[in-house]
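A protein chain is absent from this complex, but the other protein chains hold their places.
Letters A, B and C mark the chains as written, and numbering starts fresh at 1 in each.
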Amino acid sequence: MEKLSFTMKPSTPATGTRARAIVGVVASGNLEVLLERNLPANICIIDIATAARGFAAVWEAVIEDFVTRRPAGGLHISINDGGARPDMVSLRLAQGVRLIEELEA
Amino acid sequence: MELADILASLFPGGHEVAVTGNLISGSGIINAIKVHVIGIAGQSPLGCEGALILAGHVLEITRKGSAAPILVLIDSSSQRMSRRDELLGLSECLAHLAKTLLLAGAQGHRTIGLLYGGSAAGAFIATALATGTLVALPGAHPAVMDLPSMARVTKLPIEVLKAKAEKTPVFAPGLENLAQTGAIHAVWNPDQSLAEQFLALLAEQTGGDARDRLGEGRGGRPKAASIAQRVEKEASHA
Amino acid sequence: MRNWSTQKEALALRRYAGQRYACGKSVALDDLPQFLEAVLRPGDRVCLEGDNQKQADILAKALANLDPGKIHDLHMVQSGVVLPEHLDVFEKGVAKRLDFSYSGPQSTRIARMLSGGKIELGAVHTYLELFARYFIDLTPQVALIAAVSADRDGNLYTGPNTEDTPTVVEATSFKSGMVVAQVAEIVDKVPRVDIPGDLVHFVVDAKKPFYVEPLFTRDPGAITETQILTAMLAIKGLYAPYGVRRLNHGIGFNTAAIELLLPTYGEKLGLKGKICTHFALNPHPTLIPAIEAGWVEQIHSFGSEVGMDDYLSARSDIFFTGPDGSLRSNRAYCQVAGLYACDMFIGSTLQIDLQGHSSTVTTNRIAGFGGAPNMGSDSRGRRHPSEPWLKAGADADPNAAAGLRRGRKLVVQIGETFGEKNVPLFVEQLDALELADKLDLDLAPVMIYGDDVSHIITEDGIANLLLCRDNDEREQAIRGVAGYTDVGRARDRKMVERLRARGVIRRPEDLGIDPLDADRRMLAARSIKDLMLASGGLYQPPSQFRNW
């Protein structure tokens, strides 16, 4: 496993009030994303444990785009990755942000 | 130890235990205590018929209303792997056998498993692991799955698996590994009277299922006991 | 005085030699080895019928078991190198030279044998090219073909999987070659005559049907959200604006997703009757929901598909069927149809380079071409206009005088930026070049040349290469949809934004598509069973695809 951690300064804080959300599942080509709202609104920390080694540059690019395009401020995001492709990572991150925006069911 | 030697050492005064088609049944007396015996011999697989025959014996014992101990002797392979057994619902038959043993335990029978040979997978769960206390003799060789099969499934070379097995008891086959996870209460000494070791075991108090705490103490299962306990607690306070 | 009938005389000798093992035209299965030894000559040019679907498997097995001391140095000219026996004949020395077009499942072994010198390669062709050469310089002296049934006169019923047979027989039999057919049974009267008996010299009762690979079955259960997103982009960003009605779909999950989105997403966009009405296409099971919903008017097929035969018979308004009711497929005609009468080809590939060249070759595999290059190329011989063809032509050359401007076929590559095992779709250089080097080939095996490609669709967006005015723009347009691959990350961001402003690149948001809406629930069928139910129970999928 390779562990990566990124501390980002997103443009927008996450909306909604839910304390946490989880999407996805750890499987081949898939990943789980746990989002916890427990950081100052101007930062976002993303911790990654991935089965695919040597993709740090790709992760960085995906995450830069994510914090630019989606409101992610204040979120601590933890990822367990089963070797997902970047398109799946982007999708799960977007789904996670959308879920934490929703009202508590 | 061979089955005959085991029975001789358990029942110095003789016994009425028979083996029919690799299924063991009968009884003997140790120190004036009647002990029912069932089991499976000859490294044989356990299929639908065998499971129901053994379950039938257990039900017959419990029907009598005594609290005599039941000794389950095990030298099996795995569940019988066949299209026919699965077609007929092997899972129900094996679960049924386990339930009869668990019910007997709850009705006051001590259920003691003695693993003296092999056992694996579904057969192991339905017999040995469904007893209240499981002991073993040296040379017993339980296995959930043998290393070559495991190598095939995990796609890891067998040497790599062997090296990993050195570091943890959690996956590799073998008596010592299973004992560390808490599955085996004790390993008996074949050079001493099995009857006496049996009586000593009977004298021990039993409570609920202590295998997870045993595994925690032996270092084979670091988390099971505490996780189960936490869930239980959270459920009670929720 | 020159003898002008040597070929006819050679055929007569072969027939005479073979007749010893035959009763009428019928050769018993047990006599097949001796029979083949009697009719074949060392060095013969032989077509052993087989393509990506149907296989003359019994004849292949018999050929591979011949004694190379007696029969050797054959020159195999055949569509598919698919069965192990197709390469065994070279391994054993029965055959020496090979001209072929497709080698899917044998792609690794054939590459190994080529570099090991076991096979003397003529060329790797497209189907249509190889068929063409059957009539010019690669005419078979013996054709070993497969049919469903034969009557005692040798009339053949080739059934729904007719495929290459008429072409092979035409070229062989009318040029004094010998035709030997394996059939599953001999009947008094064949359901229909696909091949006239006087073109067929011998028939072998194989007692079982020839093998057919279910190559075009895609389980909707395996379609991912990203593939659905690419399909949404295709429908809304390409099919709709060009009004694509006549087309071919390649094999793959992206195109399967498109097929399954027509009755749902396509319906919502009001596109029914405006797109996807006529196909050159194998009977894809995933097209069943769209057919049932009335989207499709007509389909001509290269071959059939395992389990689809009853459905096809019951939908003769859509498919080509014989008087017996069953499908009639024909690979050669369908390839021509795809080349000349379709306005779009859309399919997947394994590698795309910075010029847009694409290839399914990796360094250790030669998969051949099959039909994709015919589908995926702009025919220079086309003369009839259509809306999408003219519009694409205008995209490519807006300044030319309309009356003198060629139209363009839409040739679309669709895929995810990363494929299986995280292998990037986009590369700086195709593996095909390295392979060509290794095997000393004159041509790198390029599936579709960059100048034929009009669009590339990934989850990142659509690149319209027709709108690119120079190589730089073209390269950046490709990088611009290459996502997080190395090629994509090396994009010139400013230039990509400029291309986007011009509509050369269109992102999902530019088309009003939210990637989060790409949900499996949009698929008109989400399992093989759904397809079976949608067909009213007529589609009977092979057992390995069932989950009931």
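Assume contacts are C-beta pairs under 8 Å (C-beta built on N, C-alpha and C of every residue); 3 or more make two chains touch, one makes a residue touch a chain.
Basically, contacts and distances are computed from a predicted model.
Q: Can you match the unshown chain of the complex to its UniProt protein name from these: "Peptide ABC transporter permease", "Carbon-monoxide dehydrogenase medium subunit", "NADH-quinone oxidoreductase subunit M" or "Malonate decarboxylase beta subunit"?
A: Options "Peptide ABC transporter permease", "Carbon-monoxide dehydrogenase medium subunit", "NADH-quinone oxidoreductase subunit M" or "Malonate decarboxylase beta subunit" considered; the missing chain's recorded name is "Malonate decarboxylase beta subunit".
Q: For the chain omitted from this view, which of the shown chains does it touch?
A: The chain that is not shown is in contact with A, B, C.
Q: Which listed residue, B:A4, B:L88 or B:I158, touches the chain dropped from view?
A: In the full complex, the listed residue that touches the missing chain is B:L88.
Q: Check the options B:L102, B:A186 or B:L202 and report the residue that touches the missing chain.
A: If we include the chain that is not displayed, B:L102 is the one touching it.
Q: Mind listing the chain A residues that contact the chain we can't see here?
A: Against the left-out chain, chain A lists 1, 20, 22, 25-27, 30, 32, 34, 36, 49-51, 78, 80-82, 104-105.
Q: Which positions on chain B touch the chain that was left off?
A: Counting over the whole complex, chain B touches the hidden chain at residues 48-49, 52, 55-56, 59, 62-63, 79, 81-96, 98-100, 102-103, 106-107, 121-122, 124-126, 129-130, 144-145, 149-150, 152-154, 156, 164, 167-172, 177-178, 181-183, 208-209, 211-212, 215, 220-225, 227-232, 234-236, 238.
Q: So that we can see where the missing chain sits, which residues of chain C does it touch?
A: Touching the missing chain: residues 520-521, 525-527, 529-530, 532-534, 537, 543-548.
Keep this in mind: only the chains that are shown with their structure count from here on.
Q: Between what two chains do the most C-beta pairs come into contact?
A: Looking across every pairing, the one with the most contacts is A-C.
Q: Which chain's C-alpha centroid is most distant from that of chain A?
A: Chain centre farthest from chain A's centre: B.
Q: Take the average of all CA coordinates in chain A, do the same for chain C, and state the distance between these two points in whole angstrom.
A: Spacing between the chain centres: roughly 41 Å.
Q: In whole angstrom, what separates the CA-based centres of chain A and chain B?
A: Inter-chain centre distance comes to 46 Å.
Q: Report the inter-centroid distance (CA atoms only) between chain B and chain C in whole Å.
A: So the centre of chain B lies 58 Å away from the centre of chain C.
Q: Going by the contact rule at the top, pick out the chain A residues touching chain C in the complex.
A: For this pair, the touching residues of chain A are 52, 55, 57-58, 61-62, 83, 85-88, 90-91, 94-95, 98.
Q: Report the residues of chain C in contact with chain A in the complex, numbered from low to high.
A: 224-226, 416-418, 422, 459-460, 483-484, 489, 515-516, 518
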